[in-house]
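Only one protein chain is missing; all other protein chains are in place.
Just so it is clear, A, B and C label the chains in written order, and each chain counts residues from 1 on its own.
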Amino acid sequence: MSIKIAIVYHSGYGHTAVVAQHVAKGAGEVQGVEAALYKAEDLASPDKGPWDQLAAADAIVFGAPTYMGSASAPFKQFADASSKVWFGQGWKDKLAAGFTNSGSWSGDKLNTLMQFAILAAQHGMNWVNLGLMPGFNKKGSTPEDLNRVGSYLGLMTQANIDEGPETAPISSDRKTAELFGRRVAEAAVRWTKGK
Amino acid sequence: MSIKIAIVYHSGYGHTAVVAQHVAKGAGEVQGVEAALYKAEDLASPDKGPWDQLAAADAIVFGAPTYMGSASAPFKQFADASSKVWFGQGWKDKLAAGFTNSGSWSGDKLNTLMQFAILAAQHGMNWVNLGLMPGFNKKGSTPEDLNRVGSYLGLMTQANIDEGPETAPISSDRKTAELFGRRVAEAAVRWTKGK
Amino acid sequence: MSIKIAIVYHSGYGHTAVVAQHVAKGAGEVQGVEAALYKAEDLASPDKGPWDQLAAADAIVFGAPTYMGSASAPFKQFADASSKVWFGQGWKDKLAAGFTNSGSWSGDKLNTLMQFAILAAQHGMNWVNLGLMPGFNKKGSTPEDLNRVGSYLGLMTQANIDEGPETAPISSDRKTAELFGRRVAEAAVRWTKGK
Partner (left out) sequence: MSIKIAIVYHSGYGHTAVVAQHVAKGAGEVQGVEAALYKAEDLASPDKGPWDQLAAADAIVFGAPTYMGSASAPFKQFADASSKVWFGQGWKDKLAAGFTNSGSWSGDKLNTLMQFAILAAQHGMNWVNLGLMPGFNKKGSTPEDLNRVGSYLGLMTQANIDEGPETAPISSDRKTAELFGRRVAEAAVRWTKGK
């Protein structure tokens, strides 16, 4: 039996999609774990889309760019559509985690991660965080440090607003995303084993 | 010359619409102030809708139900669409304020108000709060107290999930909404006079 | 081998202490679980107090009244003192949860729970939420409903500002606290078993 990690994300310009892929890659490298990507746009209505696959997941990871200080509208449509699942507490006791990208370093991304953590809590899902110490905060340290943005509640990445997803976010953020995916997957294995 | 208060709101089941009307009523009672209601759905795209009227407003009040722990998706579509205004900082130095309704007493409504305050800050809009002491927190006090939910950053109302907008939220919340509208209007008068 | 739940709390007037005791009671009723209460004041410095016992705990539950919109100062002194543990990531992969009390129904308690969740995330501790649907939100429902405040991220209780801890918070909040303690304990058992 394999452990399933579902990554539900929205990406406006492709940067968050790249991050989602690296989260999936890191999760999938854990033995016995399968990670799958789902577009929030395909889950905009409670009556259509791969809701059954989310129901079968052991952990659901939320991902969206931070637009105007919170998760993008297409992600929020998915979140609102999940109220049908919420009503029956269908995701209760699954694990959850989250990631977000923006052009600025802070860029109010923490508010998006909080929004995700609160969404998870309404669903009764326990929350897995990033679990990495911050980088790029010493004399001589560089943006090539892992967790260069200095996040804890989930994964934060930064993509220059005039660069496409081929180059932004930079490689350290992509590696951080893989470690984050791995952490969520390992937590899901442990949580499932302990049942 | 009159001071203009624009109230941009979304309402799913009519409760938030009732609150919006009472906010408008309170604001409109201040001398020299005109309050107007705008549906977030009519501002879902940056290229369509009454954006000119928002540009002409002295204060913009954000209103939405709290769904799954944050402002409803239709409101968020308006917020994202406002990024075009943000890019030119078109609302800079206006005033802003916010209100939200949910079925539960806390119901994570504070997160929606924070989301509004952060949205306002991205626009460079200064934030006006509720300005009322909390009620319904003493022996013998009742839900007929003003600010019975005990909010500060903005207005919170509570509507029973099995009641329609004819009766929910109750009259104390409606009176609180009027005082909130008045407070925002008075702040807009003062802020405009001081220019 | 028993599972250990450490409850670190501050209480200014005794209400939060009562809640802490009910959280401990609920946790202790789970087979194989021992719950212990620690005063934040005894952990105000990194070099003094029962830090070893926190190090040995499987889950740490944070509790404090919400004062002026966030966790009380004596709790915050403990949180700051825990930066020594943070530096060595000594609590990484433990579980965490939180509760808060205030006089008002909302009373900005959500901000305190977020503060706790962020503190936990900095420590790399995964977060267990309340896991109860909200009450007191229907025609004819009463404050005797469980989770009457309508919280998700953790436990919120409400104590009238002119009542002592003998009677406030009311019994439904105390029962909710017990269920919350039980939930955290069951999660700690599962998380430890799955290791």
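Just so we're on the same page, a contact is a pair of C-beta atoms (placed from the backbone, for glycine too) under 8 Å apart; a residue touches a chain by one contact, two chains touch by 3 or more.
Computed from a predicted model, the values in this text were never measured in an experiment.
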Residue among A:A64, A:M156 or A:V189 that touches the chain left out of view: A:M156
Sole contact to the chain not displayed, among C:T16, C:N101, C:Q115 or C:Q158: C:Q115
Sole contact to the chain not displayed, among C:A57, C:A79 or C:L95: C:A79
Residues of subunit C (touch criterion as defined above) contacting the omitted chain: 67-73, 76-77, 79-80, 82-83, 86, 108, 111, 114-115, 118-119, 121-122
Subunit A residues that touch the omitted chain in the full complex: 69, 102-111, 134, 136-139, 141, 148-153, 156, 158, 160-163
Residues of subunit B (touch criterion as defined above) contacting the omitted chain: 89, 92-93, 95, 114, 117-118, 120-122, 124-131, 133, 152-154, 187, 189-195
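In this section, only the chains that are shown with their structure count from here on.
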Euclidean distance of C-alpha centroids - subunit B vs subunit C, Å: 32
Residues within subunit C bordering two or more other chains: 152-153
